[in-house]
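Every protein chain of the complex appears in place save one, which is left out.
Here is chain A:
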Amino acid sequence: MPSGCSPHYCLRMRLLTHSDVDRLAFGVIMLGSGGGGGEEDVHAVTTMLRQAMRTGGPVRVLDAGEADPEALGVRVGLIGAPTVMIEKLPSGDEAAEALRAVQSPGDVPVSAVIGWEIGGCNGLFPLVLAAQLGLPYVDVDGMGRAFPRIDQTTYDAAGLPTTPLAITEPSGNRALLDSTGIEKLARTVMVDFGGWAMMVAKPLRLGDAVKVGVTGSLARALELGTVWAPPPSDRHWASSQEEPAPPQVVRTPEERAAASGGFVVTRGKVIEVWRESTGGFPRGTVAVQRLDADDSYVRLEMQGEYLVALADGEPLVTTPDLICCLDAETGRAIAAERLSYGTVIDVVAFPAPSQWVRPRMLGRVDPRAFGYDLDYVPFGLS
């Protein structure tokens, strides 16, 4: 297995239907590790996805092994603040427009859509594009979670090109960037475009993408969604073609964590939240008073995502491993930017995709890459 997930999560070719959207949405939020857009933002994208599927039909999802290595796959993602997207609504055509910008009429057409960042909103945008274009989605992405920077992908780490990069926004503006310092340039353009923009990078050979990317991440999102999504209280699942809705059993966070390869760090109450914004990126720290131990705290360090969890000065979980905060009352995931004082939360950790924890890759995504004077702590060691 090249990827971080076990065989039974990987899908044989299947169709992604309306009935999968909700748990998929919950799964990508969890893979966001607190970043990549919160529940409301992802919900907005699910609306787009449902709309696209109504017109274009269910999305065909190919297992990484099934993809034609020589065919081209395109990746798409949102840059900027997903929250702004709720105010400045997308037209829906941004991604297709950006794709047209990176592809000249004479180029080999792309034959599939691949993932860029499975965590958060960006886990769903490729599916929207796939549904719009009638292309299959190959289950691979560059992060296996959410990260704040464009270059924090396994594609980038392997030297696959990100440029030329097309950036578009709802009112029709578009920019085609080709630069070495793409991160800074793209962000500058994004700010000028109004706080968020859609970007499409130069298409990749599917063989390359599958070789270096995080495969099976969509399946992982579906799995997390299945295990963790709270039971739908006010909606009906669309009639499922493949499998009946799983029987609803109340499971403890520990049981759910065990069922999804993670562990519960603590259940606690948020007693301190401190945020600042330095250099355009948010940064903050949260103290969670443990409910399972007297006078003991878990500190969460966050930027766009939850990056480090420390228990009494001892790092427990560190990026690239995932940290999710779930509201203990509702079971909903709470984004880093939304965590507020007084909330009782379950802090849950999941392992990073295995690609990231190789020595040469860690430097891109470990705590030091985010400015913390801490080494990566192998998952589950402490």
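Heads up, the rule we're going with is that a residue touches a chain if its C-beta (ideal position, glycine included) is under 8 Å from a C-beta of that chain, and two chains touch if they have at least 3 such contacts; residues count from 1.
The definition used in the following text is that contacts and distances are computed from a predicted model.
Visitor: I notice the complex is incomplete. Of the names "ABC transporter permease", "DsrE/DsrF/DrsH-like family protein", "LysR family transcriptional regulator" or "Metallo-beta-lactamase superfamily protein", which is the UniProt protein name for the chain that's not shown?
Guide: The UniProt record for the chain left out of view names it "LysR family transcriptional regulator".
Visitor: Using the document's definition of touch, tell me which of A:E40, A:E70, A:E87 or A:D312 contacts the absent chain.
Guide: A:D312
Visitor: Which listed residue (A:T17, A:Q51, A:T226 or A:T285) would be found touching the missing chain in the intact complex?
Guide: In the complete complex, the chain left out is touched by residue A:T285.
Visitor: From the list A:F26, A:F193 or A:Y297, which touches the chain that is not on show?
Guide: Candidates A:F26, A:F193 or A:Y297; residue touching the omitted chain: A:Y297.
Visitor: Touching the absent chain: which residues on chain A qualify?
Guide: Interface residues of chain A facing the absent chain: 271-272, 274, 285, 287, 289, 295, 297, 299, 301, 308, 310, 312-315, 372-374.
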